[in-house]
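Working notes for the structure below.
Every protein chain of the complex appears in place save one, which is left out.
For reference, chains read A, B and C in written order, and residue numbers begin at 1 within each chain.
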Amino acid sequence: MKTKDAPVTKAYDVERIRAQFPILRELVHGKPLVYFDNAATSQKPRRVIKAESAYYATINANVHRGVHTLSTKATEAQEAAREIVRRHINAQHAHEVIFTGGTTASLNLASFSLGQLVLKPGDEVLISGMEHHSNIVPWQLACERHGAKLKVIPITESGEWDLTQVPFSDETRVLAVSHVSNMLGTINPVKELIAEAKKRGIITAVDGAQAIAHLNVDVQDLGCDLYAFSGHKAYGPTGTGVLYGREELLERMPPWQGGGEMIDTVTFEKTTYAKLPFKFEAGTPNIAGIIGLGEAIRWMEDYDFAFAKASAEQGKSAFAAHEHMLLERATKELLTIDGLRIIGTAKEKVGVISFVIEGVHHYDLGTLLDQQGIAVRTGHHCTQPLMERFGVSGTTRASFTCFNTTEEVDTMVTATQKAVKMLR
Amino acid sequence: MKTKDAPVTKAYDVERIRAQFPILRELVHGKPLVYFDNAATSQKPRRVIKAESAYYATINANVHRGVHTLSTKATEAQEAAREIVRRHINAQHAHEVIFTGGTTASLNLASFSLGQLVLKPGDEVLISGMEHHSNIVPWQLACERHGAKLKVIPITESGEWDLTQVPFSDETRVLAVSHVSNMLGTINPVKELIAEAKKRGIITAVDGAQAIAHLNVDVQDLGCDLYAFSGHKAYGPTGTGVLYGREELLERMPPWQGGGEMIDTVTFEKTTYAKLPFKFEAGTPNIAGIIGLGEAIRWMEDYDFAFAKASAEQGKSAFAAHEHMLLERATKELLTIDGLRIIGTAKEKVGVISFVIEGVHHYDLGTLLDQQGIAVRTGHHCTQPLMERFGVSGTTRASFTCFNTTEEVDTMVTATQKAVKMLR
Amino acid sequence: MSTTMTLAQTQQELVSEFAMFSDWQDRYEHLIELGKDLPLIAPENKTDDNLVRGCQSRVWLNAQLKNDLVHFTADSDAMITKGIVALLVRVFNDRTPEEIIGASTDFIDTIGLRAHLSPNRANGLSAMIDQMKRYAVAFSGNASTA
Partner (left out) sequence: MSTTMTLAQTQQELVSEFAMFSDWQDRYEHLIELGKDLPLIAPENKTDDNLVRGCQSRVWLNAQLKNDLVHFTADSDAMITKGIVALLVRVFNDRTPEEIIGASTDFIDTIGLRAHLSPNRANGLSAMIDQMKRYAVAFSGNASTA
């Protein structure tokens, strides 16, 4: 596959990237796979797949409690991954990195524990109108348990927070918002909103599920108290996730799950908890997955930064620049289709494009694109309130990653035109 | 490695089993690995490792919401694993099988949700004195939240439930006990106790973490309402687990985690939940892990039942018989060591042997066994109350699996003798 | 005309119809065409109660017992889904409850629409089949042939 016309990718060798993803050799309905569902889950480079199998084939053992060599090696490998994550998101301490099963688990931990710590009847939790269900429902449940109320930042027509209408109040205890919207692609001004919240003494949690593979996330720079993301959306294994938390806050937060690993002493009368991060990591962790996640981040750093250095814009993520180029091309070309409307036209976006076409149902479009080898996501994208905001029942969403090409974008546009013709 | 003297294993080709575990080629301190820490986590046969990498290399996609081919294939593979689990534990419906991150997560789900459903001030939860912390702490936390009390079945000197002293009362709402003890090896008479509990209208939950790889678990025969286990202790991947629940009870239980996948409709005012099993599966599951778990169970069934058929005792698990033979040999030989005391001398045991040696600290012994290539577990085994019951600060535990040999048992005994000599 | 055929014959007829198409485009165009023949559900029956759960597109399905035969009407907001419903209705319509309950649905696989049968919640095909069979079960007590 050759990218005929890609000025920005001059120093960016997309073929070299593609070669590392075994799944890209697959055919779908006899056609080469065009994978544009990266926001749902990312594909895995060979290095990540190998890191997991190598773990099982050579050092597999349960961590932290064993005296024997395998247990020591498994523990060291897992803790090395924690340090990789710490460095990647620039946390101050490795023990501020808590491993979970995914963003959803991270946000459930956060909402459960913060609920116990700070929520009282009449208090408020502030989220935004573009949140994923995983950053809505856990807070709803916490509010129900503690008699608190959910408040919502309204969304503008372009798919951005309406910063003139942020319902901060004296009762606001927690602000929980997404860094990047999975449905709109909007990159939100979290740093600014966090600064405002901090002035008011509000605890801040960020859902970084859609940011981690596309932006340089620096938790200290953002100033957030908590930051959640999933490994599987950042080239890592399924069943892995992270909740970063500021040490001082984590120390005060009560544990969520009880069990092995998270305790110091247990009697039937009273249990005391282990120190960070173990207090929040009950049970045997997803050891292989965590090691795979560490490798995924190293892979990203190796390739992303390598290209960044070779590119003109020193320091900027090469992946992000490439994805942005694909987004611009897709936006321009899709808009030539009659009756097509893009939902999410924010100024700052990652490579995510959601659209509806007059008279064409997203399920039909998704099905016919699949017949042409193209994987897009259709439906409500786990953001039903946002669907309602824009008066649609669902959209078709294409989300780009480092290995996608301009040719693939063109293929999708042509395939969409063909589908529309069949469906009208 | 040859087993010189193993009458029971006549039809049991241990070498054929060993050949399937890549890790058994590893050397530890220059000696062949003797892995006797199977109760902490099991090693993985090649088929399981390959199932995970093949998933990533060919069909990786997010499940359940995608129209495209990869998503359909990933969903089918995951749901096929659910059906494999259902059949293996003889649940009535596949939707009674809920995937979690492990036994600990399963028990936290159970205790949180049951707490909300049935626990009121003054109520009681009944556990046993040999529970793992993962089957103590979650119930303690639930009791705290709802003003209920934890009651404990005492343990006899041989490491069995004292059935004459089960503190059932009119306030007992939940019975939560382990099928097999991780520290003692005791196989508990769960079926009998469940029958008694059911007569009293008590909800029953079983911690099957140590049973699933060793017994033929039949949830309908046991009559339990809930049954929890981990994939990683049954030849499957880390980060996987199951909570089986009877349909009628699961329908009544409120959800635990909120997020994507577990909802039907979400508005900021009100959320309605999806049907089973999705109500309890918030967020992207550990798709690769679940597929690996399905393969692990199929592997177990293929080999275990194949051998069982070839063996004299038709229908009995061949793995269990082999492990029992190793247990008997280890018990006999270890007892020749001066001052050695076995903790856990129940009549019915899986292949787990815990012991203390007068004047020898378990940490020292574990370290010196490791120097000789032998992996055992030492310490409190996440059962601190049980340690107290037996007046010890920790034990050394060897736990056997299908691929261990009598020769390895002999090696451990000799190595223990050598260590004791050095330490006295 | 097709009502004079047995359920199995109708399935066979559909298999033959689809066998004529060698590429996906013709197959899906035909499916969309079929959707236009679907006996539409009366607007007043397009209620939430008649919505089939588990579809990414919305599907309404209604059934009535007429002369001991189950008569289906339906609709969908997506054209492909509508075509699939039409397929099913063509096979199941005006059959006895027993015929419907006992029917295999392997022909969907043969036709090349298996993906729509997957346990994937984006697709509602299995939910639809379940719903049709549930109607048949509900009627089987009432039908005089039962």
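The definition used in the following text is that contacts are C-beta pairs under 8 Å (C-beta built on N, C-alpha and C of every residue); 3 or more make two chains touch, one makes a residue touch a chain.
In this text the structure is predicted, and so the values were computed from the model without any measurement.
Although one chain is omitted from the display, it touches the following shown chains in the full assembly: A, B. Although one chain is not drawn, the whole complex shows that of A:Pro45, A:Gly66 or A:Gly258 it is A:Gly66 that touches it.
Check B:Pro45, B:Gly66, B:Gly102 or B:Gly379 against the missing chain and you find that the one touching it is B:Gly379. For the chain left out of this panel, the touching residue among B:Arg16, B:His29, B:Lys120 or B:Lys332 is B:His29. Of the listed positions B:Val63, B:Leu368, B:Ala398 or B:Val413, the one in contact with the omitted chain in the full complex is B:Leu368. Mapped onto chain B, contacts with the missing chain fall at residues 29, 361-364, 366-368, 370-371, 378-379, 393-394, 418, 422-423. By the touch criterion stated above, the residues of chain A touching the omitted chain are 63-67, 69, 71-72, 75-76, 79, 264, 275, 278.
Heads up, the rule we're going with is that only the chains that are shown with their structure count from here on.
Between chain A and chain C the centroid-to-centroid distance comes to 39 Å (mean Cα coordinates, whole Å). Put simply, the C-alpha centre of chain B and that of chain C have 45 angstrom between them. Chain B has residues 65-67, 69, 71 in contact with two or more other chains.
Residues of chain C in contact with two or more other chains: 56, 115, 122.
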